[in-house]
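Only a single protein chain was left out; the remaining protein chains are all shown in position.
In this document, chain identifiers A, B and C correspond to the written order of the chains, with residue numbering beginning at 1 in each.
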Amino acid sequence: MTRTPTTPGLLTGNDAVTATSTDRLVSDKRYKIIEATMRRYGYQGHGLIEALHSAQEAFGYLDDFTLKHIARTLHLPPSKVFGVATFYNLFTLKPQGAHTCVVCLGTACYIKGAREVLAAIEDEYDVKAGGTTRDNQLSLLTARCFGSCALAPVITFDGETIGKVAPTAAAQQIAQRLAAVQQAR
Amino acid sequence: MPRTLTINGQEISARNDQTILEAARDAHIHIPVLCHLDGLTDVGACRMCLVEVAGSNKLLPACTTRVQEGMEVRTDTQRLRAYRRQIIELLFAERNHVCAVCVANGHCELQNLGIEVGMDHVRYDYIFPKLGVDLSHERFGMDHNRCILCTRCVRACDQLEGAHTIDVMGRGAKSLIIRDMNVPWGESTTCTSCGKCVMACPTGALFKQGSTVAEMVHDAEKLAFLKAARERKVWNV
Amino acid sequence: MGKLRFATVWMGGCSGCHMSFLDLDEWLFDLAEAVEVVYSPVADVKTFPENVDVTLVEGAIANQDHLELIHAIRKHSRLVVSFGDCAVTGNVTAMRNPLGGAEVVLDRAYQDAQLLHPQVPHDDGIVPPLIDQVLPVHAVIPVDLYIPGCPPPAKRIRAVLQALIEGKPPEMIGREMLKFG
Partner (left out) sequence: MNLEELNATATSERLARTKKRHHLYVCVGTACQALNSEQIAKALQAELKQRGQAADAEVKCVGCPGLCSLGPLVEIESQVNGQAAAAEAKDDRRRSILYQFVKPEDAGEIVAHLDGEPVKRLETPLDQPFFTRQTKIVLEHCGKIDPERIEDYIAVGGYQALLKVLTEMTPQQVIDEITRSGLRGRGGAGFPTGLKWGTVAKSDPNAYPTHVPEGIQSRKFVICNGDEGDPGAFMDRSVMEGDPHRILEGMAIAAYAVGANQGFIYVRAEYPLAVKRLRTAIRQAQRAGLLGSGIGGTAFSFNVDIRLGAGAFVCGEETALIASIEGGRGVPRPRPPFPAESGLWGCPTLINNVETLANVPPIIMKGADWFAGIGTEKSKGTKVFALTGQVKNTGLIEVPMGISLREIVFDIGGGISGGRQFKAVQTGGPSGGCIPAQFLDMPVDYESLAKVGSIMGSGGMIVMDDSTDMVEVARFFMEFCMDESCGKCIPCRAGTVQMHRILTRIQEGRATRRDLHILEELCDMVKHTSLCGLGQSAPNPVISTLRYFREEYERKVNGEQKPEVRIQKPESRSQNPEARSQRPAISS
């Protein structure tokens, strides 16, 4: 037996499910994907992290509305959902740039100069690790280890792995890819 | 079935479902605690109640470790005393604890432990994080500068009030006590304003609005009373 | 045995510790028998003397003057005592630290809070330049003894001084001797 989602409107005040928010759940098809994930776990609390993964994948980040929706559907306290969403590094509550570059700072990459690679990219794009460029084109993140240590130092651009990156060439390699994507568009 | 064990060389007997902490208290042996609060489940987080147990190469938290037959427990060795002082110093360095201007001055478990462990100064760097004070609730306030993340408020809200308004966000040194989705306390839609979190707080982090220096006396015993009354229908007045 | 050469210093604090020291009342006469006050806000001495036996330092290290003086104190004192919470922890004086650097404090004091002619004094010799982060004394120099309290009660000060005069280490244990705040 699986539980069904709570009837809307149980919580009052700013948590109330208003007409507009119901509209958003219906009109934005991406909520169907999250819904499917939560259904797979019988709308039970242990599906929370999987639901957050789906939401993050669908929207690129987790906004308050989506977190509240997940809390309500899984019958969880909002504070718990927020606590979980902020505990894990892979979840982000802020919208990301159009493209993402991740610099691996794992040990193998670190001793092969990953810090210099990061600094070079930060310099070139005037963005700190964890931030997004002012034109919202590039988010720069760091990771603990992709497990591609043989290619150290490693960065990824939109999921594509780029290995043996030299600090001097890193920014250029990203620029090439950014240009390629823009041209394709 | 009763268990016989020794604590600091003193032979005592305890029930088999008792923790070392409970057995020690029954025998009037003091073990310092901080994240433990009667009436709430234990999490073993503050490490103040760590004790030495013969035959174990690890120090064990008295609050979560059950007694065993023949256990030889030491609660007050030089090594434990040194560790406890270091832990308390770490807490004082971590956030902005200024006893002189604190509502809980004179009624603070952290301050008392500082005295107990003999802390005359803090050897570590003060971190001086920039943290906020939430005064949005009409009756209560929260000063994150004085929070030690013991989660007693989280547990009181979840286990005794049942609202689970409070939880922890982030992790590591960036952990923060939150209400709902990190909203100002006054805007929480789940908070019942029952005040149990304030009773549970060991420091001046949670307080009644209007309290000034040294005026905030927490009422932590109420929570054990409440638990006994609710769950066992026993009113220990 | 000669008298102890005794100094008290007032740095980044409110002088409350010195007030508490004065609360020793008639015991101050006994103290005067045992020590010679060679430097103190209550004595008119301009430079920190040499060969001091005991120096009580009230207040945290908050500006350049403090920084220079504290090194002189360490150099010329046998025993440096952090006297009161500001010296021991930074206390109220250090409450500006979370705000960031010195500028925030100066702006608040000399600009934002002034309705007429807001201006930060910047000519030499008017206000000593602040250091960015207020520090407890032991973060700058080695300290030999700590007397917590805001202020330390007169009884606590007396217990410490009595022991020092008798040449014994003071027993800093228990609520009477160790309570902060």
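Simple rule for what comes next: a residue touches a chain if its C-beta (ideal position, glycine included) is under 8 Å from a C-beta of that chain, and two chains touch if they have at least 3 such contacts.
Treat the numbers as computed from the prediction; the structure is a model and nothing was measured.
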Touching partners, among the displayed chains, of the absent chain: A, B, C
Contacting the left-out chain in the complete assembly, out of C:A34, C:L69, C:M95 or C:I131: C:I131
Listed residues A:A98, A:C145 or A:V181, member touching the removed chain: A:C145
Hidden partner interface residues of subunit C, rising order: 64, 67, 101-103, 106-108, 111-113, 118-122, 129-133, 135, 139-142
Missing-chain contacts mapped onto subunit A: 1-3, 42, 44-50, 52-53, 80, 83-84, 87-91, 105-112, 143-152, 154, 160-163
Subunit B, residues in touch with the chain not shown (by the definition above): 43-47, 50, 58-59, 61, 64-66, 82-83, 86-87, 90-91, 93-94, 123-125, 127, 148-149, 168, 170-175
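Just so it is clear, only the chains that are shown with their structure count from here on.
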Topology of the chain contact graph, where touching chains are joined (line, ring, star, complete, other): line
Whole-Å separation of chain centres (CA-atom averages), subunit A against subunit B: 35
Cα-centroid distance, subunit A relative to subunit C, in whole angstrom: 51
Mean-CA-position distance for subunit C and subunit B (Å): 34
Sequence positions of subunit C contacting 2 or more other chains: none
Partner subunit A, residues of subunit B touching it in the complex: 158, 163-171, 178-182, 187, 189-190
Subunit B - residues contacting subunit C, complex: 92, 96, 98-102, 105-106, 111, 114-115, 118-122, 125-126, 128-131, 145, 214
Of all residues in subunit C, those that touch subunit B in their complex: 82, 85, 88-92, 94-95, 97-100, 133, 136, 138-139, 143, 146, 148, 150, 172-175, 178-181
